[in-house]
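A single protein chain has been omitted from the complex, and every remaining protein chain is retained in its original position.
The chains carry the letters A and B, assigned in the order they are written, with residues numbered from 1 in each.
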Amino acid sequence: MKRSTFSLKRASKHGGLIALVILLLFNILVTPNFFQLQTLSVNISQVATIAIVAMGMTLVIATGGIDLSVGAVMALSGALAPLIFGSQFGIDYPVLGLIAALCIPMIVAMLCGWFNGAIVAYIGVQPIIATLILFISGRGIAQVLTNGNLQTFQNPAFSYLGTGKILGLPFQGWLALAIAAILALVISRTTFGRYLLAVGGNERAASLSGGPVRKVKIGAYIICSALAGLAGLIVVAINSASDAARNGELMELDAIAAAVVGGALLQGGRAPVFGAILGAVIIQLVKYTLLANGIEDEYALIAKALIILAAVYLQMGRRGKHA
Amino acid sequence: MLDAGSFDLRRYISRNPQSIAVWIALLALVIFGLIRYDNFGGAYNITAFLNYNAMFIIISMGMCFVILTGGIDLSVGSVAAFTSVIAAYLSPHGIEIALPCAVLAGLVFGMLNACCIIYLGIPPFIATLATMIGAKGGALVISGAQTVAVDWGSNFTKLGMEKAFSVFPWTIVVVAAVALLLWVVLEKTTLGRTVLAVGGGEDASVMMGLKVNRAKFFAYALSGGCAGLAGVFLASGFGAGQPLEGIGWELSAIAAVVVGGTLLTGGMGSLPATIAGALLLGLVFNLLNFENGKGVVSISAYWQMVIRGAFLFVVILFQARVMKSRSQRVAG
Partner (left out) sequence: MLLSMSGIVKNFGGVPAVSNTTLELQAGEVHALIGQNGAGKSTLIKVLTGIYERDSGEVLFEDSPCNFQSPGEAQVGGIATIYQELNLVPLRSVTENVMMGYEPKRFGCFIDWNEAHKRTRDILARFDIDIDVTEQLGKFSTAIQQLVAIARAVSLEARLVIMDEPTSSLDASEIETLFGVVRDLRSSGVTVLYVSHFLEELYEICDRVTVMRDGQSVAVHEIQNKSKLELIGDMLGRDADEIEKEGMTQLGHGFVDTGELLLEAVNISTGQRLKNFNLSLHRGEIVGLGGLLGAGRTEAARALFGIDPLITGKLRVSNQDWTPLSPREAIEKGFAFLTEDRKVEGIIPDMSVRENLTLALLPVLSRGGQIDRAREKEIVQKYISDLGIKTAGMEQPIRELSGGNQQKVLLARWLITNPAILILDEPTRGVDVGAKREIQLIIRDLVEKGVGVILISSEFEEIVEGANRIIVLHEGESVTELTNPGITETALINALAHGHVGAA
């Protein structure tokens, strides 16, 4: 009896990494052309955007909340960027235009995050409902701005965000890792990070200990939306086109799935930032494994569902039965 | 409603202030529509409106039960898509076969959710998120990723497209029957009251010796069954099983339940108010279409989304204020 719980505990602690290793080995051995730069690039590209949003989602989940509006925020920020550097101002002053095209969407995204956070923290509405508002209307705003049109453009400087390469691997992959490192430091070394985990772990205790609960929650939502805004810009950069109707569609589900597989607990209190990347990678790898070996996309969805269940179940085993 | 002895309006209002919002808003919008738009109150609009919203009303009712237990069900949209495909495939055998089978399929998904939540201990959000993804995949698999046309020759489409006694759409008749049945279960049976108790205090309910697991199982199975029925409405009303439909339905259902005044944490809520909430959200859509038809101001589909979001925002604010003033009056 003791033996099996011991190995189950071990498995769940490193389960994510073990699963990753298995998947990688399987693909290296079985799938043709797997370990080639091209394949890796494509995969990293797709994973990076999900991972970036998932990291923000992890922070929000750590406070015990959820953010359904990330897809809409992606669409919104992705719609704004081409409008800015494609405008008269942007054409006349290309450098300023580029900077504005990067900054203004991010600021707008952060405002969305502030909106979400304020409703949750000050009005006391449940996060799932509060973020539903932008989920419904955010994409609409984006489409109003673009008149529902697909915007294509040519802007090599901006496109670097999506297509640039460092050491042969996509820029956004490095960006995701850098963000993870920064967030991990923030969580483990700053008061904000400590309070964040405390608020999720036991909000009343955090408040009674003098923790600035409201500010921390709003901060988490702002960061989440900012990262979603960044992801929106990246997607637009990759495609050299902004489609407000499609950008970030269903991203909230992918981000939540990745965060949860990566170890985030829905009731809050944990913020495994690198886990979010791991979760996104595992899900993406399974999808790719199936696809590359001739199995249709639809089965990948079923596989994804099973991965989520398995990951959560194993992690629950780790916490054990505690009252 | 707290419980049904004899119905006292004043008492209902004082006990369920957050439900008043939805009834007032519904009434206000109906009056607004009647005044402003010519054909709003006409038989065609009413029946078309009710027919279309039947699907949402049904899943909102199932969602109400789940939320009352303090849980949530994100899978209803995908399950409806899945069962719409099943219903379409079985349509040649007539509605008598297709409907029960589709509902059964929905029940199976619901029971799957229930088992994961109760026996594996997986949080409802995650378990139903997984089912949502899995059912979507399943729908695509069995349909070959395309819409499945129904058999127009059989009586299958009668449900979605025709009326009982040429007056009420069949869908509405079914919805009304289900609503009545569920209302009786909620108000008049131990099972229904246990659902409410579980949401109001799960630990206390266990201590009181209530059959908590049975209530939860029922709620999730019911939600799946309702999604199954909605899938039949979908296939029958549009003439095809659609594996890609259903996206966002769960959020509409949750919004309807919350707008109707049910606490998201469970324990308190009303089925009629949930139905009113679903009608209200559908009505906003309907009114926007009319406004467009008037030709005075053209509200693009995109503005409609913005307006719907703003509307939800206003309702939530109102409810929050009601809850706040209420908790201040009660013993702090």
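The rule is simple: contacts are C-beta pairs under 8 Å (C-beta built on N, C-alpha and C of every residue); 3 or more make two chains touch, one makes a residue touch a chain.
Note that the structure is predicted; figures quoted are calculated from it, not measured.
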{"item": "Sole contact to the chain not displayed, among B:Ile20, B:Leu104, B:Ala176 or B:Leu210", "value": "B:Leu210"}
{"item": "Candidates A:Leu25, A:Leu208, A:Leu250 or A:Ile295 - the one touching the absent chain", "value": "A:Leu208"}
{"item": "Absent-chain contact - pick from B:Gly94, B:Gly201 or B:Pro272", "value": "B:Gly201"}
{"item": "Touching residues on subunit B - with respect to the absent chain", "value": "2-5, 11, 15, 184, 187-190, 193-194, 196-197, 199-201, 203-211, 263, 267-268, 328, 330-332"}
{"item": "Touch list for subunit A against the chain that is not drawn", "value": "189-192, 194-195, 197-198, 201-202, 204-212, 269-270, 322-323"}
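As a convention for this text, only the chains that are shown with their structure count from here on.
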{"item": "Centre-of-Cα separation between subunit B and subunit A, whole angstrom", "value": "30"}
{"item": "Subunit B residues touching subunit A - in the complex, by the definition given at the top", "value": "72, 116, 120-123, 125-127, 129-134, 136-138, 140-141, 145, 247, 251, 254-255, 258, 264-265, 300-310, 312-313, 316-317, 320, 323-324"}
{"item": "Of subunit A, residues touching subunit B in the complex", "value": "66, 68, 119, 123-126, 128-130, 132-141, 143-144, 148, 250, 253, 256-257, 260, 266-267, 296-306, 308-309, 312-313, 316"}
